[in-house]
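For this depiction, one protein chain was excluded, whereas all remaining protein chains were kept in their positions.
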């Protein structure tokens, strides 16, 4: 009676080649945790152009995609290098159209979440309470209002976003795409469900039995996933809970790297164009570097799903 | 730096006495799994009246609350004894106003889910695609439409529900109310967040460390919970994944019990009014009965949350 | 080989799942059909249950859509907001199985009441998630064990789960095709797009079109290329009996 699950595993190179096209709307999600950096780097290596990038927290990987000339438009709710400083390329493009303008659609965090919720649920809009009195609706015509048919009060709404492709990073999946995430889970499931195509990049592709021992841990079921890529350490410089820690030094360093266009481009030449794939990037960082990001063990107490006797 | 978590543990008798009042809107959720039967029985024992009961799948415990005269109005999306037959008392009240009428508000399953979603998010309405062309909006004025301010299409909406109290059953919680559920999780978290007051009944109150070893398993955080009650086997005749199986024989038996008003009332006299609390009900069923519902072990593979070295 | 009516319906429904990726199944015949399809025409089919289970691998044949054996070993268990909102309304279901007390010629379904909603002759369980399946699955298969004029009616007492024609008439753009297949003890009714009536497309061996028309509460149209259903093969019956339902939970 069990189904035989399809095998959707592939390489990052093949997944990006097959699913990310020039002009696409691409969502890369991961809130501080599990940022799909390796996927961003592969998009840069393959030279995609005119992308509309959708990402709540536009941070280092966004700055890199901008500097590589991949991005025409950005949809985001926070454009900063976390608390470590600024995104140099982003600021140059927004403040000085240097080297070219950037179309920018600004929402709040929950506004972005609601856009994914509407997209995932095939709704024409999603209501929220955030924008009453803000100047944001004046510069973003996507933010509108609806009048409730009950007490008649108005409420703000945002439109759905349905990315051509969503790419997320996760700890583990089976080969069919059943994806398990723990620690911060952010908006990854909604971003995947909202997308026409979805690629999941994981630290480990695991045996079916591992996933099925804990089906509640599966936040993204196989039918929502088109490709599964095993790419260990693919979230660096962000972190993967239980696998490696955040590279806080690199975040601080990025503010200096990105402050100078030449230095930023030299960094891309060395670390992205200069590496054939994420495996080379990982090796180039060196085992000493990775040892500094290693984490210890804090295992969850197992739960019993039960078995019919 | 750690906070000292508050202790909200109490007995079912005290929780119902403190939080369920005559005339209240009471939500009891649990979709086949983890139905808060023991809480329903305690409401019957304490003789609450004029309740508006909100429950997606109005099943055995609903029929019992109706028969005990606790319920004036029912809000539901499925009124049947699962696939095992009918709810006798409910049918008598709806079909013949026997022994008294029942106000009935009918939604679909997702309509109910959306009412909880709106309630939990403090939204004036929640949009969904279910009702286009159905006769249900003709008999339920709560189901209305809104026009999208984007492409101008109409979409149906439902109003929020904000129960005076929501009671759910779960596998385990800590004494502060951080509640962990696995297996079917239904709409329990949303029903709790939508409520003004929430009572969580659990198979086990566990040590803080058990909950904190797996924070992603916590679906209901402490701040949303007002009372925590340890009540083993409190979901019978429904089941608790990993604790005991569903009592399918009792489901089938209920169709016969509830078919006759006298027999139903005799059942209540013996099993609810005739037991001081759920502990007595469990004992009265007998260890032989419970042995038939026992389940074996199927443990989840632990995940590593990591520890800073 | 001899076969029962349940076996016939399960086999016929399973064949209709060829090439489908996801099916939203209820308990009983739909679960039998989906399970048989795994072993025959659709090995990679993902079965989704209203309770939140995706990709179940049960140790025993489930007795409810929420049976504990569906959860243990499943690929994913989702909350109801995710299941109904993201999976179903999100458009991820290829085929939804539904039953009903009444069906009309456009595939509209009644599962709420017999008689008037406000004072019904018989109060039925109601919509559950059927309305959502109808509105959001790409197509819907109905399995009705009994084929008679009480169930196949000219006019529904109440329309619980409307097909796309009724949605269109009210100015809403439907997502799915509504009911495309009705499998009964007498044969198969089919329908391809909004605007179509259900037509008799196949009869079981030994059943005439006239007998089906007689059992139907409206003037049932018959397809020009009416065929006879291929009876369950020995292989299909063996799989159904030995692998899918060896304990004879649903096969009677």
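Observations
Which chain is which? They are A, B and C, in the order written, and residues in each are numbered from 1.
Keep in mind that, in the parts below, a residue touches a chain if its C-beta (ideal position, glycine included) is under 8 Å from a C-beta of that chain, and two chains touch if they have at least 3 such contacts.
The structure presented is a predicted model; accordingly, all values stated were derived computationally and were not measured.
Shown chains touched by the missing chain in the whole complex: A, B.
Note on the undisplayed chain: of the listed residues B:121, B:147, B:275 or B:301, the one touching it is B:121.
Shown as candidates are A:185, A:255, A:275 or A:304; the residue that touches the absent chain is A:185.
Residues 31-33, 57, 76-80, 82-83, 90-91, 94-95, 106-111, 113, 117, 128-136, 139, 153-154, 182-187, 189-190, 239, 241, 245-246, 248, 295, 298 of chain A touch the missing chain (whole complex, contact as defined above).
Counting the whole complex, the residues of chain B in touch with the unshown chain are 1-6, 117, 120-123, 174, 176, 178, 189-190, 193-194, 208, 211-213, 215-216, 218-224, 305-308.
As a working rule, only the chains that are shown with their structure count from here on.
Put simply, the chain closest to the centre of the protein, by Cα centroids, is B.
Centre to centre, using the average C-alpha position, chain B and chain C are separated by 29 Å. Spacing of chain A relative to chain B, judged by their CA centroids, is 36 angstrom.
Counting only residues that touch two or more partner chains, chain A has 121-123, 213, 216, 305-308. For chain C, residues that reach two or more other chains under the stated contact definition are 53, 68, 71-73, 77, 85, 89, 136, 175.
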